[in-house]
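With one protein chain removed, the remaining protein chains of the complex are shown where they sit.
So, chain A:
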Amino acid sequence: MLEENEPEWLSEEVKTGTTILAIEFADGVVLGSDSRVSAGASVVNRVMNKLSPLHDKIYCALSGSAADAQTIAEVVNYQLDVHSMEIGEDPQVRSAANLVRNISYKYKEELSAHLIVAGWDRREGGQVFATLNGLLTRQPFAIGGSGSSYVYGFVDAEYRRGMSKEECQKFVVNTLSLAMNRDGSSGGVAYLVTIDEHNTEEKVILGNDLPTFYDQ
């Protein structure tokens, strides 16, 4: 009778139920994510940056179990540092994606995280790789996380090859905003990272500055 109902967030797994995406444009890539981390129905962090650097010009976007995703990113960050010292130059994006994929595949039964890897290197320019479930595939754009289901139609319809950097950023912000409006596990602010040959730019767009749509 004297049951103590402990708060949910003490026992529920912490997930970055989320919306993440990465898209390639002529000279680089743009990555975007929301900022909500939930444990069951509680939001335990409303401003988490899910875009994690793996190297100067290679970032990854985290989704799924927060702990698993962060750990994979940290391990790959270390492995890439070692690798880039060994080869004496900046690593390729494909190498980073391969390292992520190797961990995701080897431990696929234990881990539950999906990382999208994107960046710029001298050989192939901007590239986006999806590593879901341990596969490795290069795509013009990739979306992931629980919120991505709601925007498959939108990105299918709106994506065009050869967009400019500004058009890409706008596309990412629109997509994030639409997904955050429909997915209970996505929300907060939008983080954007733009990587090209010359620099890596991080940006935050606060909730009230996000685009709104016909029913808001």
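Here, contacts are C-beta pairs under 8 Å (C-beta built on N, C-alpha and C of every residue); 3 or more make two chains touch, one makes a residue touch a chain; residues count from 1.
Note that in this section contacts and distances are computed from a predicted model.
*Asks:* Could you check which of "proteasome endopeptidase complex", "Centromere protein L", "Organic solute carrier partner 1" or "glycerophosphodiester phosphodiesterase" matches the UniProt name for the chain that's left out?
*Replies:* UniProt protein name of the non-displayed chain: "proteasome endopeptidase complex".
*Asks:* In the full complex, which of A:Ala22, A:Leu111, A:Ala130 or A:Ala179 touches the chain missing from this view?
*Replies:* Touches the omitted chain: A:Ala179.
*Asks:* Provide the residue numbers of chain A that touch the chain removed from this figure.
*Replies:* Spelled out for chain A, the touching residues are 149-159, 174-175, 178-179, 181-182, 213-215.
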